[in-house]
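One protein chain is absent from this view; the other protein chains keep their places.
Let's turn to chain A:
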């Protein structure tokens, strides 16, 4: 097993990718700390995860003190943090830039950028001291491409790519690796919200159009993303740092 007794901290753990990641790391022998905004969905999600030890923590990742707290509690409970899946994110409202609101932009940046930054700040303090650790940030295809109506999300995920590279460079001498995953649409509840935001009651049509934009003509499964996260966090990826890995059914092959 790749993560026997290793401590894996996952944010956005009640969401589709988060749950799949929790299961995948648990299968590899990891002890888990799972973070999400609300207790109830988190407890619900944790029920499906068969790990030897699970710590559940609630936090609003856009609040620095709450991030500091979930990191501290994880460290107190397990004594260390080996892997950080910096995954919490929101899609925001679907609006063109001409109609975009400051409020929506700030909400999205609060979770997707500040949340990722705060997570890095406090987890990397611990990994730096340990002189070991691996971080996987959840970026997106939207961190590399544009998407009409999703300016806040797209800009926030571009920011994650920049944080990812910089954190990797700053941590390289401490034996801490930092990488990102960049998925296209994943078949999760977030995608259901994006479909609804895009075309309202014609959400089925939105789904067909989104899937057709992927050369493999389907969404990713959350398990496929979790598989990539496990790879990047594992010793198998010991020479990989500062990279973002596309997992997008070929969508990126039509762009830079």
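Here is the rule we go by: a residue touches a chain if its C-beta (ideal position, glycine included) is under 8 Å from a C-beta of that chain, and two chains touch if they have at least 3 such contacts; residues count from 1.
The rule is simple: contacts and distances are computed from a predicted model.
Asker: Tell me the UniProt name of the left-out chain, picking from "Electron transfer flavoprotein beta subunit", "Short-chain dehydrogenase", "Cell division protein FtsX" or "Chemotaxis protein CheA".
Answerer: Its record in UniProt gives the absent chain the protein name "Short-chain dehydrogenase".
Asker: Who touches the missing chain here, A:100, A:130 or A:221?
Answerer: Of the candidates A:100, A:130 or A:221, A:221 is in touch with the missing chain.
Asker: Pick out the residues on chain A that sit against the missing chain.
Answerer: 164-165, 168-169, 172-173, 177, 215-217, 220-221, 224, 227-228, 231, 236-243, 245-254
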